[in-house]
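The next block holds one structure in the form of structure tokens; read it before the comments.
In this view, the complex is presented without one of its protein chains, the others remaining in place.
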Amino acid sequence: MTLPAPLSGVVPPVCTPLTPEREVDTASLVRLVDHLVAGGVDGLFVLGSTSEVAYLTDRQRALVLDTVVRHVAGQVPVLAGAIDMTTPRVLDHVRALTKAGADAAVVTAPFYTRTHPAEVMGHFRSVAQGSGAPLIAYDLPSSVHTKLTAGAVLELAADGVLAGLKDSSGDEAGFREVVVGKRALTGPFAALTGSELTADSALAMGADGVVPGLGNVDPAGYARLYRACRAGDWPRARTEQERLCALFGMVRAGDPARMGPSSSALGAFKAALHLRGVITCPATAAPQIPLSPEETKTVAEHLTAAGLL
Amino acid sequence: MTLPAPLSGVVPPVCTPLTPEREVDTASLVRLVDHLVAGGVDGLFVLGSTSEVAYLTDRQRALVLDTVVRHVAGQVPVLAGAIDMTTPRVLDHVRALTKAGADAAVVTAPFYTRTHPAEVMGHFRSVAQGSGAPLIAYDLPSSVHTKLTAGAVLELAADGVLAGLKDSSGDEAGFREVVVGKRALTGPFAALTGSELTADSALAMGADGVVPGLGNVDPAGYARLYRACRAGDWPRARTEQERLCALFGMVRAGDPARMGPSSSALGAFKAALHLRGVITCPATAAPQIPLSPEETKTVAEHLTAAGLL
Amino acid sequence: MTLPAPLSGVVPPVCTPLTPEREVDTASLVRLVDHLVAGGVDGLFVLGSTSEVAYLTDRQRALVLDTVVRHVAGQVPVLAGAIDMTTPRVLDHVRALTKAGADAAVVTAPFYTRTHPAEVMGHFRSVAQGSGAPLIAYDLPSSVHTKLTAGAVLELAADGVLAGLKDSSGDEAGFREVVVGKRALTGPFAALTGSELTADSALAMGADGVVPGLGNVDPAGYARLYRACRAGDWPRARTEQERLCALFGMVRAGDPARMGPSSSALGAFKAALHLRGVITCPATAAPQIPLSPEETKTVAEHLTAAGLL
Partner (left out) sequence: MTLPAPLSGVVPPVCTPLTPEREVDTASLVRLVDHLVAGGVDGLFVLGSTSEVAYLTDRQRALVLDTVVRHVAGQVPVLAGAIDMTTPRVLDHVRALTKAGADAAVVTAPFYTRTHPAEVMGHFRSVAQGSGAPLIAYDLPSSVHTKLTAGAVLELAADGVLAGLKDSSGDEAGFREVVVGKRALTGPFAALTGSELTADSALAMGADGVVPGLGNVDPAGYARLYRACRAGDWPRARTEQERLCALFGMVRAGDPARMGPSSSALGAFKAALHLRGVITCPATAAPQIPLSPEETKTVAEHLTAAGLL
């Protein structure tokens, strides 16, 4: 299928279920896709940070994408992350995922190496030129240590380099500048927020959609939230958003004295999917540290409080 | 060959010469290896940051390593970087480079993902366990945004996980703690500094060796510096070190208003190798920005002042 | 007067007009206060970052506060910043400003020294205990390099240490946690956002008020925005907010190659107040760099576009 113009709605970054041996559990992945589509999502984003893309080998990345593309079979668009350090390595991934049937590639600024803003611009331009895929910029300074400015994003959009932005920077003011600025563009451009906690604010500003990691756990909740916002029913949107904010508290289930924020948050999402019967095993990839039984109980309590267990 | 126990001396991180089309220029790479060996280096480190490893595709990485291993043919040990985001991806690289004949793998802390110190420890332990290769930790917080503490390095060394440390953190006090602490180890452990500018200090503290990017340009200078330090001839060492410090000024040739520090520094090293007739083309990989003719002239002036042109 | 419980509405951080010799221009300050009160603000915050508190000597701080307290004469509450590095120094300021008639003290986490979260908690507790003034926490990680977590703020609020929060962290999700969490408090607590650009979002979440630096330039605009939000007229609020967002673009008038963000933003606010005839001289304190005539023209263009000139 081709990417809607612009892409909009709820597009969760899809978790990657693993077996106890840390292989991709394709049966669970297929069930997760069904769970998301049944929940009313408008697209899927595989191989993002929430998908543990940084932990998946190239072979595993290909298996994930192939599994999802085949199973979705065009019901909703499939975006795929091409997450690597620099232009030549990203281009390798973009080519592979385009060939495998992804509808768009999601690409960050370079990382590991220290870049100048002009190099970041050149990076996106070269990736777009070297691949035919619609390109969505992924603004994730906590991982790549570069912030994409609104000015840079809008310039790349105006030049036809970018088809959209997934903003996971937490900088709502900067995101707003993109949302307002995109009205002057002649072509379609999808302004998507990655924030689980201010999705209603972003949609009120005029965002096209949301890409919430927590959407794995409660896709129907985000679908309801999206519809309430589109209908201008702000009191209902706020109530739904606040319920999801409370649910999001699960990401702190893991003890910060024992593990990093990624282990805790992705561990919680996977524990919740396991508890809800969607996936077979809650394992996360190495070197992440698993939640303890007690920490998993905390996740269960969040599910219960949100009416999901 | 097997890794000396411990590895010592001058082990430059080898630049990766590229063609104007940004392919690996194997003929230039072979000449560069000869230039380094003739300069008196004690080992070679390929696929490090100075090698633009972050910019090389997996195919290019394999080509670089294979070219160097074959050409060196055991004259000196060849270390190779296995630079990727997390344990499973690093393990893929380590297996590939061990198979290709590298004598040791050089591995950083995880990056892109945010980790806990316990996860960093688990990362090195898992990589060591999953590969037979001697493992050298690469402390490079400017790239990976995690600092390896001396305590962590010494614990991993005591447990047989690490065969050495390449310290490019700029934290001389922390490095000293490793150098002093390693005396209590029962096995061999190579404490190597990545600093071009304080190699004499590090060797005076008791470091085993130096891994200077500038060693591409002047391997004989670092070899003289190393010998002077080993002989306890500190005045001569200081004079040589200060000459190399002045030469290192070339890394600022590139205008910071136009390009990042990587473009400027790696561009300068490659321009110098080109000016000295070692490599055919000074190109750096995308999205790095090339030095201008005037900036290249600055590099030439540094070479002349150092007696190298 | 006593602080409303809780403080709400528009509470701009008041610029400190200076003479060309960098003395406090009390006549201009009085006119600025009149301009703000006439614009419909609900309180004044003097000696905050926008007031150049970091640049004012203790004598100047006292003069500013005294001038404003006398002139306002109880029409609206006056909050005052007690900005210094640690507990003993902050306590000195809090005592002075309470004596001078401020209705509340605004206090950041310690800075310059590196602190543990437990020390930050102890800091606020000690300042509250050592002074009788209502205490408002000022979350400004870009200046103090510590983020106040929602959990910490809510704990201090529950314990009666804090009467409110001024959140200038840009972390809307964290601010939302405070806004939602404060509903469980038994006493009054003012959740105020410092964001000029997402005031409507913050108020939609349930914030009590806004503390916008840009409110110096257009107090009536923020007063209209606040009323529209309170009335639930979100389309009108968004239109007003977007007009203010465009106006805020003036903070980038200064060339970043020549000056820092503080010089540019505070220089623009003062240039705008000068152009609007409110203050006599647009000077900012040393070592800030003044806007050029051309940069000042950019400020004027923003005023014109927003209908303010």
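The first chain written gets the first letter, and so on, giving A, B and C; residue counts start at 1 in each chain.
Here is the rule we use: a contact is a pair of C-beta atoms (placed from the backbone, for glycine too) under 8 Å apart; a residue touches a chain by one contact, two chains touch by 3 or more.
Predicted, not measured: the structure shown is a model, and the values here were computed from it.
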Report, in label order, the displayed chains that the undisplayed chain touches.
B, C
Candidate in contact with the missing chain, chosen from C:I83, C:L156, C:A253 or C:A268
C:I83
Just to verify: which one of C:A104, C:V144, C:L162 or C:A237 makes contact with the chain not shown?
C:V144
Contact residue for the chain not shown (choose from B:A118, B:V180 or B:A305)
B:V180
Tell me, which residues in subunit C touch the chain that this view leaves out?
22, 49, 54-58, 60, 83, 85-89, 92, 110-116, 118-120, 122-123, 126, 142-145, 256, 258-263, 285-289
Spell out the interface residues on subunit B facing the chain that's missing from view.
170-173, 176-177, 180, 195-198, 200-201, 204-205, 232, 234, 238, 242, 245
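Rule of thumb we're sticking to: only the chains that are shown with their structure count from here on.
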Can you tell me which chain is nearest the middle of the complex, judged by mean CA position?
A
Rounded to the nearest Å, the gap separating the Cα centres of subunit A and subunit B is 35
How many angstrom lie between the centres of subunit B and subunit C, each centre taken as the mean Cα position?
49
Where subunit B touches two or more other chains simultaneously, the residues are none
